[in-house]
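In what follows, a structure is listed as structure tokens, so that the remarks can point back to it.
Here we show just some of the chains, and they stay where they sit in the whole.
Order of writing sets the labels: A and B. Residues in every chain begin at 1.
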Amino acid sequence: MYDKKTSSQHEKPTIRVGLIGHQFMGLAHSNAYRNAGIWYDLPCTIDMTAVCAKDTPENLQTFADKFGWRSIETDYQKLCARPDIDLVSVATPGFLHKPMVLEAAKNRKHVLCEKPLANTLADAVEMAEAAERAGVRHCCGYSYRSTPSQALARQLVDEGRIGRIYHVHARYAQDWIVDPNFAMVWRFDKKLAGSGSLGDICAHSIDATRFITGLEFVEIVGHLQTMVPERPLKANEPKGEKGQVTVDDVAQFLCTFDNGATGCFEATRLATGRKNNNCIEINGEKGSLYWDFEDQNYLYFYDRTAPAHQQGFARINATENVHPYSGGPWPVGHGIGYADCFVIEVVNFLTAIVEKKEYHPDFHDGVAVQKVLDAVERSAQKKMWITI
Amino acid sequence: MYDKKTSSQHEKPTIRVGLIGHQFMGLAHSNAYRNAGIWYDLPCTIDMTAVCAKDTPENLQTFADKFGWRSIETDYQKLCARPDIDLVSVATPGFLHKPMVLEAAKNRKHVLCEKPLANTLADAVEMAEAAERAGVRHCCGYSYRSTPSQALARQLVDEGRIGRIYHVHARYAQDWIVDPNFAMVWRFDKKLAGSGSLGDICAHSIDATRFITGLEFVEIVGHLQTMVPERPLKANEPKGEKGQVTVDDVAQFLCTFDNGATGCFEATRLATGRKNNNCIEINGEKGSLYWDFEDQNYLYFYDRTAPAHQQGFARINATENVHPYSGGPWPVGHGIGYADCFVIEVVNFLTAIVEKKEYHPDFHDGVAVQKVLDAVERSAQKKMWITI
């Protein structure tokens, strides 16, 4: 897929990228493609070929100029069909993922799709199959995996430092809609967003669990609740017309894993004071891990094999060269920020494309998360345990 | 009940105490009765009349001498029948609570009973009714309520600083049985202990929720799991004969409250590195609270009504005179320890007895917790949601 026309053996291939979406995730992707080649030794060069979004050409061109996208498109089908594009990056709301990914696959483009992969499990499966059939590389944008501190958690599990895992305990708590007068946005509409805190943030906890522990979910009982069912249609008219919130404000579930461990998960947008409190604790026979994105440069590790009198949760500043992804591009202690995990994600995915290596999280990982989201929804609806 | 024979109006009445139990909780109670009168201005004097336990008289006398118990008994019925005792303090394993409390009530003694009140809901109800019928004061030993920092949480809720409550999120995590060779003790036997982490520690989280928020539990789905089902019978023979663990290692439940809030609870003894991580977070529309017993002198409070740019979780060192129970007996910043919440519990209960005032947590509070424990057990067994 990627351009081989650069004849010299010594030259790096170029990956030509088309981005769809220019809101929050569009910014994150744009920054990542713009800067990935600076901080890590990429096996390719990145061409920021085109950005596509539903907007006026003027606005879109302004966006493109800022980030260095060389052209614009307003029709994603056109973008996907362009022969000068190798990789389509989908950074749109969930309900748009499927048509866009299918279109990319149809055109045999590699594809990076934001999470959750789709609004339904069936859609996600269809997308994964399409990408697989097309023979392209696929990435599902669970970007927190690319944070050095979270990757270090995975590494310590792999090294056997945690031993048999007993528990996963995760909470992803935000507070941006605590105010009942916070107005309607697309994220509150089930048709567009699929779900609320479940797909938006709990999905990250589910993926982090699979990534760090390697465990798979077995049985689940879930609960979804909408605590502020109506919100003003317009931000500046709190007393004005109301819209219906059709997604969950809070998602919770208990579960078991294939090794017999238990899980406890909660995601909410109503936890006053918690800004992006994406945290996960893993307790094993030999050690424990604790990770919290509000403290993103750190991993907490308890080593039960250390001399007994010196055991304690070690706060590891995961910014050293010995840490995954060199702990980020800066010297030790000079932490990274939110944007950097997207940079690392792009580095990893492009490397996998060029080196034709396996990549995770791919769409199958995306589907695996979707199975859990789907089970939580069904369980919450039927008020019963469900086997995945 | 308490002795009024001291005729002078100026003299304080004496409360004559009989303690049953001389293990972990017996120590905590003994210390509390011995020292309560020193640190707080009690409206009575305490007479440490007798201690009762199943042990050799020699051992028991040694215990009594250490703490200042004036006599010993080895039969709790005798103790309860003694006319020179006003208050019976029950500090034995759960399966013994009922007969002892009933005996105390029969003899019209005030009674302080350790938590959980009983091993079954039916027993707990019977005990509460007996105490009520006997017209005595009763206290269920949810001692963490007496920690100034937890009492401050309740106060802030009462003051309206949290507003409408959205979530309760609690975890009580310990790690003392992480080693699969940790040998059998009575706490692993359902007949003696009733349950495992559920009644032992999750009960505290349930009581803390009721205490701090004033909310009542409505619907519950629970899960209990025994992850290490066999343990050596003898501590020094890890390869020797095994016994069956008949209680849960981990207890979890999701729930709703009478105001529509959601709850998420987990209690475990297998969380490596967590020593006595009894923590609870309460998120409301106006603010949030976070309390963790491993950090017992502190309460974390997020005030969403503060100027926006200075909002953050405030770490309140609850050791000042302005805090509940004067923040403990020492000057500000000179923190209290585990034993002190029992001291304050005894101060509060004795004061209620003397002043004939309402006391909480009483046996009705104990029953309320028991209803939740019972629901969790039934829910876990039937794998369904249960309405309390």
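In the analysis below, contacts are C-beta pairs under 8 Å (C-beta built on N, C-alpha and C of every residue); 3 or more make two chains touch, one makes a residue touch a chain.
For clarity, every value in this text was computed on a predicted model and none was experimentally measured.
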Assembly copy number, counted for this structure file with 2 shown: 4
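Keep this in mind: only the chains that are shown with their structure count from here on.
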Chain centre separation in whole Å, for chain B relative to chain A (CA means): 42
Chain A - residues contacting chain B, complex: 166-167, 169, 171, 173, 175, 178-180, 221, 223, 225, 227, 249-250, 252-254, 256, 260-262, 264, 266, 268, 270-274, 281, 283-288, 302, 304, 311-313, 383-385
